[in-house]
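Here is the structure we will look at.
A single protein chain has been omitted; all remaining protein chains appear in their positions.
Take a look at chain A:
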Amino acid sequence: MSFIHLIGFGLKVGHLLLMLCYSFLTVISLNSFINDSQMKPNKSRKIWVKFLEIFSSKTSKIHHYYQYIGSAKFRKTWWRKLLILWIAFGTILALWIFWYLRSEALEKRKETLANMCDERARMLQDQFNVSMNHVQAMSILISTFHHGKNPSAIDQETFAKYTERTAFERPLTSGVAYAVRVLDSEREQFEKQQGWTIKKMTPVNKDKYNPEELEPSPVQPEYAPVIFAQDTVAHVISLDMLTGKEDRENVLRARALGKGVLTAPLALIKSNRLGVILTFAVYKRDLPPNATPEERIEATDGYLGGVFDIESLVEKLLQQLASKQTIYVNVFDTTNISNPISMYGIDVLDTGLQHISPLNFGDPSRKHEMRCRFKQKQPWQILAISASFGIFVITLLVGHIFHATVNRITKVEDDYKKMLDLKKRAEEADVAKSEFLANVSHEIRTPMTGVLGMLDTLMDTNLDVTQQDHVRIAQASGKALVSLINAVLDKAKIESGTIELEAVRFNLWEILDDLAAYISAKVPETLIGDPGRFRQIITNLVGNSMKFTKKGHIFVTVHLLEEVMKSIDAEPEPSSNDTLSGLPVADRNRSWEGFRPAGQIVCPPESITLIISVEDTGVGIPLDAQPRIFTPYMQVGPSIYHGGTGIGLSISKYLVNLMNGEIGFDSVPQIGSTFTFTAVFSNPNEQQINGQSMSEFCNMQAVVVDPRPIRAEVSRCHIQQLGMHVEIVSSLTSMLTMLTNGSQTVHFVLIEEEVWDQDLSNSVEFSYKLRNLNQEISPKLFLLSNSISNGPHQNNKPTVITKPLRISMLAASLQRAMGDNKSNSSNGEVPKLSLSKLLIGRKILVVDDNNVNLLVAAGALKKYGADVVCADNGRKAIALLKPPHLFDACFMDIQMPEMDGFEATKKIREIEHSVNFRIKNGSLSLQDYADISNWHVPILAMTADVIQATHERCLRSGMDGYVSKPFEANQLYQEVSRFFL
């Protein structure tokens, strides 16, 4: 049991140490964790740190120490020391346990021995005392019946019988005998009476004991011949006890003391065995206990002796006890300490352990003791050995684990450091690469501009056809190279994170004009953002589509995100054939499946999220390549087929992310791909109506004949940009019905070439009917064509407008047609720019303190045909602007010395107000003021900083609007048209 307990204990200790070891390591790692978190404070980490601080506030020293441990070299040596210490500790523990268990076992063995020995000694002593008491009782018997009676009641026969029968009472005696005291004077009478002489005790011949041969006792003052004896010792009758050396001494001592007295061990007569003789004196009368020895000697009658055959007796005694085999017992007479006399037992080898029990046989002058030994030596201490060995093994194991752990940690840390170093180097190399790329790209760009410029110049010189062709190729290659370099430069900028977006006001239509994109009517015309980058994304996507599309179409659409999200729920999927070119396309809706829902995008309220899709009918992206499509340098298939660096899409993705948007795609191999992205712009909050910019076509009516709704919608979208009303009909027949029945005047009819070619005779008839319609102006007929290359030449074919429809080109074509019209009907009036129309002949006052500005502004307005008067300060302006006004409008600089534009305008308005008031009163005659009762000259501010605050302030000061300085034709037109239309 205890063995198992011990093993359990050992295991527990081992476990505890293991835990200690782990916690130690954990603390170290936590410590490094703290160091980390100190560098990068983080909310959640802070809590940990705080917790740890509380935990370790008392052990800050230890923490310091752990940090010290952080140095690898120190830690290594220290841990090695710790390991050695640990193993030493384990060894000591094992040894201690061995010693402890062994000593415990020894103690137990000693105790067992002592118990056994004491038990035997006590038994021996008890039995001896019993025998002695009986011998004493017998002495009283003799005193009573031998000496007390006359004649004696006891003779040898009686004595022998009696003693024989009471032998069980004296288990240790082999026999008793009685010797009477006979003085020398009484010898003769005594010998006569007994019939034998007193013989001398001479133990000469031990083997052949013959009483007949004994000599008579020599003459002495007194004798002690044995008169009675038990049968076992009958041979001692007539022997004088005083002649034996031991007996004499014994007898003398017994009568002097009045107690039982023992002889030293002696060889018994006849039996020749080792024994002791117990002697009691028999007195004539009862003596007081404090009687002197002299009194006792004087009163002595005789001596009763008992022979104790110790050897056999002890043997007999031990036979009765259990486990007699396990120990050796020796009994010694130790009266003479230096030379103890062995009374029983054999001399045995020293088995180590010995126990001594004292024996008291009632004779104070004699000392006896019992010595006990185990027969066998102590067995091997298997328990102790195995337990200590177990602990030692556990120690070694724990040490090994510790060692292995430390080694492992060191190795991992070393590896980690190596990795960190490598990572750092890799990152540095990457940065260096990006920088190198940026530098090289930039350096290449500069000479390339030179090359391209020179090529331009070369084109202007007189070249033959081949040379021109070569130059054109060189130019195209150069431009391709520059765009490639720009892409690389962008990539490098992205990697170094130095790319930044502009936030400028731009016109979406202008940006996307040459792409012929479909722009939803809900998308505002003017946005604030980075037009260049926005265009770059679209151009990139379209460029990719162009590379991979051989037939069909590429279609760019721009919508508001909300619009698209709504339509997903509302509209069913359009039929797959209803596309721009009629070829099937990839599902556009699936390309933005992964985008965040519109409601989740957090944007400022005035922002506008556009969703732009580029749809093509190209070869599509292989399914296995789709997941990698936005990875830099990734290309589908070998690049020699299509060219390109493979960074376009990754740049696009990055730019889209910069615009807070997302990009996605859906692609079906052999059918086509659709890329969709979102971008967030801010809304300049200008209330503008689409299509007002080109006033020539304003409110005119156009009809598009196209059976395919989507294509018709795109055409309409573009034509609407010119400010026209557009209707869509699906066939020529319905067109005709509309023309004959409708009350509206139709100015333009645009027919899809496909419709025209379908039935040529019908078409020709249609055009004829169209010309003969009963209307003031017959509608102009156009064909919308996909390609420049015309089909079979036809005489009656109307003007062809090649798609994609660009506003500028469309406007030019329509203008040409109208111009023809006008040149026919009116007197050769040359169509003029709309701005000139507005400004021609107008009298305009320009106020600016800066002469140069004044001159430039005046020059610009004069260019449009205006009659310009200049003033160089506010006072002059006030003087010139008094009702009745001579000027149609006034452009005024805001910031002027003495009196700024706001103040001057306020003054002018005050004067106007008072004049108007007085005209109403009648104090001023209406005739003097050209029959105008409400004077208000339009005043426009000229300012360089176009910000909202300035605009508001302009309006507050009574100005009618503002134009940016220097003049911008579009803006000038918009402002001026408000007054002059």
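One rule holds in what follows: a residue touches a chain if its C-beta (ideal position, glycine included) is under 8 Å from a C-beta of that chain, and two chains touch if they have at least 3 such contacts; residues count from 1.
Simple rule for what comes next: contacts and distances are computed from a predicted model.
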Would you mind picking the UniProt name of the chain not drawn here, from "Histidine-containing phosphotransfer protein", "Response regulator 9", "Guanine nucleotide-binding protein G(I)/G(S)/G(T) subunit beta-3-like" or "Cytochrome c oxidase subunit 3"?
"Histidine-containing phosphotransfer protein"
Cross-chain touch to the chain not pictured, restricted to A:A860, A:C890 or A:V976, is A:A860
Using the document's definition of touch, tell me which of A:Q320, A:T457 or A:S925 contacts the absent chain.
A:T457
Name every residue on chain A in touch with the hidden partner chain.
449, 453, 457, 460-461, 848-853, 855-856, 859-860, 862-863, 893, 895, 897, 944, 965-967
